[in-house]
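Every protein chain of the complex appears in place save one, which is left out.
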Amino acid sequence: MSRTLTFCCNEAVVWVKDAEQILVVDTQSQRHRALRDREAVIWELLAVGYPHEKLVQMLSLVFSLVPAEAERVLAEAVHRWCEEGLVCREVDGG
Amino acid sequence: MANLSVSAVCNQACPYCFTHDHLAAPRADDGFLRMEDFDARLDFLDRSGIDQARLLGGEPTLHPRFAELVERARARGKHIVVFTNGLMPEAALASLETLAPTECTVMVNVNHPAEAGEEVLERQRTTLRRLGNRALLGFNIYRVNFEPDFLLTLIAETGCRPSVRLGLAQPCLSGGNRYILPHQYVAIGERIVRFARAAARLDATVEFDCGFVRCMWSDADLRTLESLGADIGWRCNPILDIDIDGGVIYCYPLARLGSLPLTERKDAAGLRAEFESLTQGYRQAGIFQECSTCGLKQSGACSGGCLATTIRRFRHTPFRVCMRSEAS
Partner (left out) sequence: MEPIDHHSHTDIFILPILSRFLLYAPLHGLAALVDLTAARQLRKRLASRDWDLTGPLGEVFRSLAEEREPAPLPRQGSFVPSFLGLLPTRGCNLGCRYCGFQTGTDGERVMSLDLARDAVTWYMDAVEQAGVQQAEVHFFGGEPFCAEEVLDLAVHLARRRATEIGCTLAFEVATNGVFDEARARWAADNLDTVVLSLDGPPDIQNRHRPYRGGQPSFEEVARTARVLSEGTSDLCIRACVTDETVERIPELAAWFCEQFRPGSICFEPLQPSPESEAAGLRPPDAWDFASQFIRAAPVLESHGVRPVHAAADIQTKRVTFCPVGRDAAIVSPDSTISACYLLQRDWEAKGLDLRLGRMEGASARLDSDAIASVRGLNVYNKPVCARCFCKYHCAGGCHVNHGPRGPQGGYDRLCIQTRIIAVRNVLAAMEQDDLVRAWVSQREVAEAAIGQPSDLLVDLEASA
């Protein structure tokens, strides 16, 4: 059985688009990370408001992935960011 | 180094003023540093091993006991540096006149006559004449079409130090002051080279405040500037600003990052280290997209421009994404 998980950008996280990367900074810890390639594309598409399904479609088209693979890439990135504190998982509703 | 704010009051309203974010709020007190607090500032300088007392504001010379501030700092063996608009009360001017040129540097910040007006300029001339080579002209560039040649006339008329310190108007984090945008830097760089040539013809030199970047000049123009004796640097080394309430700011444009308390144990190196730690993430970037992968920045030859400008490039985006997950 599947359920829906909602992730949101950590309130303390800011970012900037540079020539070859997206630089993400946690303003509280000052930890920073450079996102490149697939991660950078995902982050930018999220930043302009793409929902999950559209994100998967865009990743498929940009990186020539089958949808299932695109979904996996997206999920891995988001979960990795969650572990790093760049995004937070919202508490599920009752 | 550290700047000591002794006045939150100013008698000018320069559009680019770096204190915009910090001094905008109205105060309940008179806006001047208490004398006992000034002594604590001097203690701070002593334990930090700093031999300069850099006084600024607002307009520092408006402090009603400015002369006494200078005396106290001199008694501690400090070289006095004053950042002023030159529109100072007689008592303040007289106190600076008593100092030898080796004991003080008075940075007189001037604006173009078309903006300042003749009356202000005449008062500034008087100040510069009386201070002679204690005084050095400062000029902040906040529009691309700046016209600096009047500065050379001022030097010739007043006998102040034959040098001009150029600054790029940088944004406060709020963006509420007038400032230069990075895409305007190259055009400004071209004007600076023309000015440096004109200055050299009159045996005057050009110095650079912080925030300039290597890529605003071509190699040829850079060689020209160097040959004209320009003191160039690609620095962003914020000089701690200590306000009249005892808060330490990384530098005025960065006031919104917050302040650290000035306690009896802290010294400049420790405070600077704290601020560096608070901003190290931002320092990976610069004012241009290319900065983060630029060899000059990576080697430390160029700072990547003003930190306030860099920080303003960052944003928070409250995105959300919903994903399906297999329940464990």
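For clarity, chains are labelled A and B in written order, and residue numbers in each chain start from 1.
Note that a residue touches a chain if its C-beta (ideal position, glycine included) is under 8 Å from a C-beta of that chain, and two chains touch if they have at least 3 such contacts.
No experiment lies behind these values; they were computed from the predicted model shown.
Annotation: of B:Met35, B:Ala156, B:Leu181 or B:Ala273, B:Leu181 touches the absent chain (contact as defined above). Annotation for chain B: contacts to the undisplayed chain at residues 143-145, 181, 183-184, 187-188, 288-289, 312, 315, 317.
For chain A, the residues touching the chain absent from view are 17, 41, 44-45, 47-50, 54, 57-58, 61-63.
As a convention for this text, only the chains that are shown with their structure count from here on.
Look at where the CA atoms of chain A average out and do the same for chain B: the two points lie 39 Å apart. Per the touch definition, chain A reaches chain B in the complex via residues 1-9, 11, 13-21, 23, 25-27, 30-32, 34, 46-47, 49, 51-52, 55, 74-75, 78, 90.
Residues 277-282, 284-285, 289-293, 313-327 of chain B touch chain A in their complex.
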